[in-house]
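For this view, one protein chain was removed and the others were kept in their places.
Presenting chain A:
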Amino acid sequence: MQREVGTLPLAPALRARLAAAGFQTAQELLDTGPCGLSKEIGISREEALEALQVVRQECHGHAARTAGGSGTTRKCTALELLEEEQTQGFIITFCSALDNILGGGVQLTKITEICGAPGVGKTQLCMQLAVDVQIPECLGGVAGEAVFIDTEGSFMVDRVVDMAAACVQHCHLIAEAQPEEDHRKALETFSLENILSHIYYFRCRDYTELLAQVYLLPEFLSEHSKVRLVVIDGIAFPFRHDFEDLSLRTRLLNGLAQQLIIIANDHRAAVVLTNQMTTRIGQSQSTLVPALGESWGHAATVRLIFHWDNSQRLATLYKSPSQKESTIAYHITSHGFRDVQPPAVTPSTEGTELNPRKRPRTEEEKQ
(Lines give C-alpha, C1' and ligand atoms only; values in the text may rest on other atoms or scores of the structure.)
Protein backbone atom coordinates (compact mmCIF):
# COMPACT_ATOMS: atom_id res chain seq x y z
CA MET A 1 0.00 0.00 0.00
CA GLN A 2 2.94 2.27 0.45
CA ARG A 3 3.96 1.56 -3.11
CA GLU A 4 5.40 4.49 -4.97
CA VAL A 5 3.35 5.94 -7.78
CA GLY A 6 6.28 5.78 -10.17
CA THR A 7 6.36 1.98 -10.03
CA LEU A 8 2.75 1.44 -11.04
CA PRO A 9 2.08 0.16 -14.57
CA LEU A 10 0.22 3.23 -15.73
CA ALA A 11 0.72 5.20 -18.89
CA PRO A 12 3.79 7.44 -18.72
CA ALA A 13 1.85 10.63 -19.33
CA LEU A 14 -0.48 9.83 -16.46
CA ARG A 15 2.42 9.04 -14.19
CA ALA A 16 4.04 12.36 -15.04
CA ARG A 17 0.84 14.22 -14.11
CA LEU A 18 0.50 12.35 -10.83
CA ALA A 19 4.07 13.16 -9.93
CA ALA A 20 3.52 16.82 -10.81
CA ALA A 21 0.40 16.92 -8.63
CA GLY A 22 2.41 15.58 -5.73
CA PHE A 23 1.04 12.05 -5.31
CA GLN A 24 3.62 9.72 -3.84
CA THR A 25 2.08 6.43 -2.76
CA ALA A 26 -0.61 4.19 -4.12
CA GLN A 27 -2.59 4.53 -0.89
CA GLU A 28 -3.01 8.24 -1.51
CA LEU A 29 -4.49 7.53 -4.91
CA LEU A 30 -6.96 5.04 -3.54
CA ASP A 31 -8.01 7.41 -0.80
CA THR A 32 -8.71 10.26 -3.19
CA GLY A 33 -11.25 8.37 -5.25
CA PRO A 34 -11.98 8.81 -8.96
CA CYS A 35 -13.79 12.14 -8.81
CA GLY A 36 -11.18 13.81 -6.68
CA LEU A 37 -8.44 12.40 -8.86
CA SER A 38 -10.05 13.65 -12.04
CA LYS A 39 -10.42 17.15 -10.63
CA GLU A 40 -6.90 17.33 -9.28
CA ILE A 41 -4.94 16.24 -12.28
CA GLY A 42 -7.38 17.21 -15.02
CA ILE A 43 -8.33 13.89 -16.59
CA SER A 44 -11.80 12.55 -17.28
CA ARG A 45 -13.63 10.47 -14.65
CA GLU A 46 -13.49 7.33 -16.77
CA GLU A 47 -9.73 7.56 -17.11
CA ALA A 48 -9.40 8.14 -13.38
CA LEU A 49 -11.53 5.08 -12.66
CA GLU A 50 -9.46 2.95 -15.01
CA ALA A 51 -6.25 4.10 -13.37
CA LEU A 52 -7.62 3.33 -9.90
CA GLN A 53 -8.68 -0.14 -10.98
CA VAL A 54 -5.17 -0.84 -12.25
CA VAL A 55 -3.73 0.40 -8.96
CA ARG A 56 -6.12 -1.71 -6.94
CA GLN A 57 -5.33 -4.79 -8.99
CA GLU A 58 -1.61 -4.23 -8.54
CA CYS A 59 -1.86 -3.77 -4.81
CA HIS A 60 -4.08 -6.77 -4.31
CA GLY A 61 -1.88 -8.91 -6.48
CA HIS A 62 1.09 -7.72 -4.47
CA ALA A 63 -0.57 -8.55 -1.18
CA ALA A 64 -1.57 -11.97 -2.41
CA ARG A 65 1.98 -12.61 -3.51
CA THR A 66 3.51 -11.71 -0.17
CA ALA A 67 1.03 -14.02 1.55
CA GLY A 68 2.52 -16.88 -0.44
CA GLY A 69 -0.48 -17.46 -2.71
CA SER A 70 -0.40 -18.32 -6.37
CA GLY A 71 1.25 -15.52 -8.27
CA THR A 72 4.19 -14.93 -10.47
CA THR A 73 6.67 -15.54 -7.65
CA ARG A 74 6.30 -18.79 -5.81
CA LYS A 75 7.95 -19.66 -2.56
CA CYS A 76 8.36 -23.29 -1.73
CA THR A 77 10.76 -25.31 0.32
CA ALA A 78 13.47 -27.45 -1.19
CA LEU A 79 11.61 -30.55 -0.01
CA GLU A 80 8.60 -29.66 -2.12
CA LEU A 81 10.92 -29.09 -5.08
CA LEU A 82 12.54 -32.47 -4.49
CA GLU A 83 9.20 -34.23 -4.51
CA GLU A 84 8.22 -32.34 -7.63
CA GLU A 85 11.43 -33.24 -9.39
CA GLN A 86 11.12 -36.91 -8.56
CA THR A 87 7.71 -37.12 -10.13
CA GLN A 88 8.95 -35.08 -13.05
CA GLY A 89 8.51 -36.73 -16.36
CA PHE A 90 11.27 -37.23 -18.84
CA ILE A 91 10.94 -37.45 -22.58
CA ILE A 92 12.93 -40.48 -23.66
CA THR A 93 14.98 -40.38 -26.79
CA PHE A 94 15.01 -44.13 -27.63
CA CYS A 95 18.78 -44.04 -27.21
CA SER A 96 19.35 -45.41 -23.74
CA ALA A 97 22.92 -44.17 -23.52
CA LEU A 98 21.76 -40.62 -24.16
CA ASP A 99 18.91 -41.01 -21.68
CA ASN A 100 21.38 -42.24 -19.09
CA ILE A 101 23.73 -39.32 -19.35
CA LEU A 102 20.79 -36.92 -19.26
CA GLY A 103 19.50 -38.57 -16.13
CA GLY A 104 16.44 -40.16 -17.68
CA GLY A 105 15.82 -38.18 -20.83
CA VAL A 106 14.96 -34.64 -21.78
CA GLN A 107 13.62 -33.06 -18.61
CA LEU A 108 10.35 -31.17 -18.47
CA THR A 109 10.38 -27.51 -17.30
CA LYS A 110 13.99 -27.12 -18.40
CA ILE A 111 15.55 -25.69 -21.52
CA THR A 112 17.81 -28.10 -23.36
CA GLU A 113 20.08 -26.86 -26.10
CA ILE A 114 21.52 -29.10 -28.79
CA CYS A 115 24.51 -27.72 -30.68
CA GLY A 116 26.27 -29.36 -33.54
CA ALA A 117 27.80 -29.08 -36.96
CA PRO A 118 25.49 -29.38 -39.94
CA GLY A 119 24.33 -32.89 -40.70
CA VAL A 120 25.15 -34.43 -37.35
CA GLY A 121 21.58 -35.21 -36.30
CA LYS A 122 20.09 -32.30 -34.40
CA THR A 123 16.86 -32.11 -36.39
CA GLN A 124 16.61 -35.91 -36.28
CA LEU A 125 16.67 -35.82 -32.50
CA CYS A 126 14.07 -33.06 -32.44
CA MET A 127 11.74 -35.04 -34.68
CA GLN A 128 12.33 -38.14 -32.55
CA LEU A 129 11.43 -36.19 -29.41
CA ALA A 130 8.29 -34.82 -31.03
CA VAL A 131 7.18 -38.42 -31.57
CA ASP A 132 8.41 -39.71 -28.20
CA VAL A 133 6.61 -37.08 -26.14
CA GLN A 134 3.32 -38.67 -27.21
CA ILE A 135 4.06 -42.15 -25.82
CA PRO A 136 1.31 -43.03 -23.32
CA GLU A 137 2.16 -42.85 -19.63
CA CYS A 138 1.73 -46.55 -18.97
CA LEU A 139 4.53 -47.25 -21.45
CA GLY A 140 6.98 -44.81 -19.94
CA GLY A 141 6.14 -41.59 -21.74
CA VAL A 142 4.50 -38.32 -20.79
CA ALA A 143 1.50 -38.52 -23.12
CA GLY A 144 1.82 -34.99 -24.36
CA GLU A 145 1.69 -33.07 -27.61
CA ALA A 146 4.47 -31.20 -29.37
CA VAL A 147 4.97 -27.76 -30.90
CA PHE A 148 7.62 -27.64 -33.61
CA ILE A 149 8.86 -24.20 -34.62
CA ASP A 150 11.04 -24.50 -37.70
CA THR A 151 13.27 -21.68 -38.88
CA GLU A 152 15.46 -23.60 -41.30
CA GLY A 153 12.92 -25.63 -43.22
CA SER A 154 14.53 -28.96 -42.44
CA PHE A 155 11.40 -30.66 -41.13
CA MET A 156 10.62 -33.63 -43.36
CA VAL A 157 7.20 -35.14 -42.84
CA ASP A 158 8.17 -38.45 -44.42
CA ARG A 159 10.95 -38.90 -41.89
CA VAL A 160 8.55 -38.24 -39.01
CA VAL A 161 6.20 -40.83 -40.52
CA ASP A 162 9.03 -43.39 -40.50
CA MET A 163 9.95 -42.60 -36.91
CA ALA A 164 6.35 -42.63 -35.72
CA ALA A 165 5.71 -45.99 -37.39
CA ALA A 166 8.78 -47.48 -35.70
CA CYS A 167 7.69 -46.05 -32.35
CA VAL A 168 4.17 -47.46 -32.65
CA GLN A 169 5.58 -50.85 -33.58
CA HIS A 170 7.95 -50.75 -30.62
CA CYS A 171 5.11 -49.96 -28.22
CA HIS A 172 2.95 -52.71 -29.64
CA LEU A 173 5.73 -55.21 -29.06
CA ILE A 174 6.09 -54.12 -25.46
CA ALA A 175 2.36 -54.33 -24.89
CA GLU A 176 2.37 -57.86 -26.25
CA ALA A 177 5.15 -58.84 -23.87
CA GLN A 178 3.32 -57.39 -20.86
CA PRO A 179 -0.38 -57.50 -21.64
CA GLU A 180 -2.33 -55.23 -19.37
CA GLU A 181 -5.67 -53.52 -19.66
CA ASP A 182 -4.46 -49.92 -19.70
CA HIS A 183 -1.73 -50.81 -22.19
CA ARG A 184 -4.30 -51.97 -24.68
CA LYS A 185 -6.53 -48.96 -24.11
CA ALA A 186 -3.64 -46.56 -24.53
CA LEU A 187 -2.49 -48.22 -27.71
CA GLU A 188 -5.86 -47.77 -29.33
CA THR A 189 -5.31 -44.01 -29.41
CA PHE A 190 -1.59 -44.23 -30.15
CA SER A 191 -1.73 -44.50 -33.91
CA LEU A 192 0.12 -42.87 -36.76
CA GLU A 193 -2.63 -40.36 -37.56
CA ASN A 194 -2.91 -39.34 -33.93
CA ILE A 195 0.79 -38.84 -33.54
CA LEU A 196 0.99 -36.68 -36.63
CA SER A 197 -2.07 -34.62 -35.75
CA HIS A 198 -0.58 -33.71 -32.40
CA ILE A 199 2.59 -32.21 -33.78
CA TYR A 200 1.87 -28.51 -34.30
CA TYR A 201 4.19 -27.11 -36.89
CA PHE A 202 5.10 -23.44 -37.41
CA ARG A 203 7.44 -22.25 -40.11
CA CYS A 204 9.12 -18.94 -39.19
CA ARG A 205 11.02 -17.25 -42.00
CA ASP A 206 12.86 -14.57 -40.03
CA TYR A 207 13.41 -13.41 -36.49
CA THR A 208 10.35 -11.16 -36.48
CA GLU A 209 8.07 -14.12 -37.10
CA LEU A 210 9.97 -16.08 -34.47
CA LEU A 211 9.55 -13.30 -31.90
CA ALA A 212 5.86 -12.95 -32.77
CA GLN A 213 5.33 -16.69 -32.45
CA VAL A 214 7.03 -16.87 -29.05
CA TYR A 215 4.86 -13.97 -27.82
CA LEU A 216 1.78 -15.89 -28.89
CA LEU A 217 2.97 -19.23 -27.47
CA PRO A 218 1.57 -18.84 -23.92
CA GLU A 219 -1.91 -18.31 -25.33
CA PHE A 220 -1.50 -21.28 -27.68
CA LEU A 221 -0.29 -23.47 -24.84
CA SER A 222 -3.23 -22.54 -22.62
CA GLU A 223 -5.59 -23.60 -25.40
CA HIS A 224 -3.68 -26.81 -26.05
CA SER A 225 -2.92 -27.74 -22.48
CA LYS A 226 -1.52 -31.15 -23.34
CA VAL A 227 1.57 -29.75 -25.02
CA ARG A 228 4.66 -30.99 -23.19
CA LEU A 229 7.37 -30.18 -25.70
CA VAL A 230 8.31 -27.03 -27.58
CA VAL A 231 11.03 -27.47 -30.16
CA ILE A 232 12.66 -24.49 -31.84
CA ASP A 233 14.76 -25.95 -34.63
CA GLY A 234 17.41 -23.49 -35.57
CA ILE A 235 17.37 -20.61 -33.13
CA ALA A 236 20.66 -19.37 -34.55
CA PHE A 237 19.69 -19.20 -38.20
CA PRO A 238 17.48 -16.08 -38.22
CA PHE A 239 19.85 -14.21 -35.89
CA ARG A 240 23.06 -14.85 -37.72
CA HIS A 241 22.52 -12.81 -40.82
CA ASP A 242 21.24 -9.32 -41.43
CA PHE A 243 22.14 -8.13 -37.94
CA GLU A 244 24.39 -5.13 -37.81
CA ASP A 245 23.43 -4.20 -34.28
CA LEU A 246 24.88 -6.90 -32.06
CA SER A 247 23.56 -5.37 -28.85
CA LEU A 248 20.04 -5.52 -30.23
CA ARG A 249 20.63 -9.16 -31.06
CA THR A 250 21.80 -9.92 -27.52
CA ARG A 251 18.82 -8.09 -26.09
CA LEU A 252 16.33 -9.95 -28.29
CA LEU A 253 17.95 -13.29 -27.52
CA ASN A 254 17.86 -12.65 -23.80
CA GLY A 255 14.22 -11.63 -23.97
CA LEU A 256 13.48 -14.79 -25.95
CA ALA A 257 15.32 -16.92 -23.39
CA GLN A 258 13.36 -15.40 -20.51
CA GLN A 259 10.05 -15.96 -22.21
CA LEU A 260 10.97 -19.57 -22.94
CA ILE A 261 11.90 -20.14 -19.29
CA ILE A 262 8.52 -18.76 -18.22
CA ILE A 263 6.74 -20.97 -20.75
CA ALA A 264 8.68 -24.05 -19.64
CA ASN A 265 7.84 -23.45 -15.99
CA ASP A 266 4.22 -22.39 -16.26
CA HIS A 267 3.14 -25.11 -18.65
CA ARG A 268 5.43 -27.90 -17.41
CA ALA A 269 6.85 -28.31 -20.88
CA ALA A 270 10.34 -29.16 -22.07
CA VAL A 271 11.90 -26.62 -24.39
CA VAL A 272 14.46 -27.92 -26.85
CA LEU A 273 16.52 -25.54 -28.99
CA THR A 274 19.03 -26.35 -31.67
CA ASN A 275 22.00 -24.15 -32.25
CA GLN A 276 24.66 -23.96 -34.91
CA MET A 277 28.41 -24.03 -34.44
CA THR A 278 30.78 -21.24 -35.24
CA THR A 279 34.54 -21.14 -35.46
CA ARG A 280 36.46 -19.30 -32.82
CA ILE A 281 39.87 -18.38 -34.13
CA GLY A 282 42.33 -18.62 -31.28
CA GLN A 283 46.04 -17.86 -31.06
CA SER A 284 47.31 -20.85 -32.94
CA GLN A 285 44.24 -22.97 -33.68
CA SER A 286 40.56 -22.60 -34.30
CA THR A 287 37.87 -24.43 -32.36
CA LEU A 288 34.22 -25.06 -33.00
CA VAL A 289 32.05 -23.48 -30.38
CA PRO A 290 28.29 -23.00 -30.17
CA ALA A 291 27.06 -19.95 -32.05
CA LEU A 292 25.29 -16.84 -30.74
CA GLY A 293 27.98 -15.87 -28.32
CA GLU A 294 28.84 -16.31 -24.67
CA SER A 295 25.80 -14.59 -23.22
CA TRP A 296 23.47 -17.03 -24.95
CA GLY A 297 25.27 -19.88 -23.21
CA HIS A 298 23.54 -18.89 -19.97
CA ALA A 299 20.08 -19.29 -21.42
CA ALA A 300 19.95 -23.07 -21.60
CA THR A 301 19.97 -25.25 -18.52
CA VAL A 302 21.28 -28.34 -20.27
CA ARG A 303 23.62 -28.26 -23.22
CA LEU A 304 24.40 -31.13 -25.54
CA ILE A 305 27.04 -30.91 -28.20
CA PHE A 306 26.93 -33.31 -31.13
CA HIS A 307 30.09 -33.90 -33.08
CA TRP A 308 31.82 -36.36 -35.37
CA ASP A 309 34.78 -38.55 -34.62
CA ASN A 310 35.89 -40.43 -37.73
CA SER A 311 32.39 -41.14 -38.99
CA GLN A 312 31.07 -42.03 -35.54
CA ARG A 313 28.54 -39.61 -34.14
CA LEU A 314 29.13 -38.59 -30.54
CA ALA A 315 27.07 -36.62 -28.09
CA THR A 316 28.67 -34.76 -25.22
CA LEU A 317 26.81 -33.43 -22.23
CA TYR A 318 28.45 -30.05 -21.97
CA LYS A 319 26.45 -28.31 -19.29
CA SER A 320 24.03 -29.78 -16.80
CA PRO A 321 23.11 -28.87 -13.21
CA SER A 322 22.75 -32.44 -12.04
CA GLN A 323 24.61 -34.82 -14.30
CA LYS A 324 28.33 -35.07 -14.92
CA GLU A 325 30.00 -34.39 -18.23
CA SER A 326 30.25 -37.45 -20.44
CA THR A 327 30.26 -38.52 -24.05
CA ILE A 328 28.35 -41.31 -25.72
CA ALA A 329 28.00 -42.60 -29.24
CA TYR A 330 24.70 -42.75 -31.08
CA HIS A 331 23.32 -43.91 -34.36
CA ILE A 332 20.74 -42.66 -36.76
CA THR A 333 18.88 -45.53 -38.36
CA SER A 334 15.86 -45.64 -40.57
CA HIS A 335 13.79 -45.97 -37.40
CA GLY A 336 15.24 -42.80 -35.97
CA PHE A 337 17.59 -41.97 -33.16
CA ARG A 338 19.07 -45.08 -31.60
CA ASP A 339 21.91 -46.53 -29.59
CA VAL A 340 24.96 -47.87 -31.29
CA GLN A 341 24.46 -51.61 -31.40
CA PRO A 342 27.35 -53.47 -29.75
CA PRO A 343 29.25 -55.57 -32.31
CA ALA A 344 28.33 -58.87 -30.61
CA VAL A 345 24.67 -58.47 -31.51
CA THR A 346 23.86 -60.30 -34.75
CA PRO A 347 21.64 -58.56 -37.32
CA SER A 348 18.74 -60.91 -36.63
CA THR A 349 18.26 -59.56 -33.13
CA GLU A 350 18.00 -56.03 -34.46
CA GLY A 351 14.32 -56.64 -35.00
CA THR A 352 13.50 -57.79 -31.49
CA GLU A 353 12.71 -54.57 -29.74
CA LEU A 354 12.11 -56.31 -26.45
CA ASN A 355 15.70 -55.56 -25.55
CA PRO A 356 15.38 -54.55 -21.92
CA ARG A 357 18.43 -52.34 -22.26
CA LYS A 358 16.44 -49.95 -24.36
CA ARG A 359 13.48 -49.58 -22.03
CA PRO A 360 14.79 -49.69 -18.51
CA ARG A 361 12.25 -47.31 -17.17
CA THR A 362 8.96 -49.11 -17.78
CA GLU A 363 9.45 -51.12 -14.62
CA GLU A 364 10.47 -48.09 -12.58
CA GLU A 365 7.60 -45.93 -13.76
CA LYS A 366 5.02 -48.53 -12.93
CA GLN A 367 6.25 -48.66 -9.36
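Criterion: a contact is a pair of C-beta atoms (placed from the backbone, for glycine too) under 8 Å apart; a residue touches a chain by one contact, two chains touch by 3 or more; residues count from 1.
Going forward, contacts and distances are computed from a predicted model.
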| item | value |
| --- | --- |
| Name of the absent chain as recorded in UniProt (options "AP-3 complex subunit beta", "COMM domain containing 10", "Aldehyde dehydrogenase domain-containing protein" or "DNA repair protein RAD51 homolog 2") | "DNA repair protein RAD51 homolog 2" |
| Residue among A:204, A:230, A:304 or A:328 touching the omitted chain | A:204 |
| Residue touching the undisplayed chain, where the options are A:76, A:177, A:216 or A:262 | A:216 |
| Option from A:3, A:172, A:226 or A:240 whose C-beta touches the chain left out | A:240 |
| For chain A, residues in touch with the removed chain | 9-14, 54, 130, 148, 152-154, 157-158, 160-161, 193, 195-209, 211-213, 215-216, 219-220, 237, 240-242, 248, 251-252, 255 |
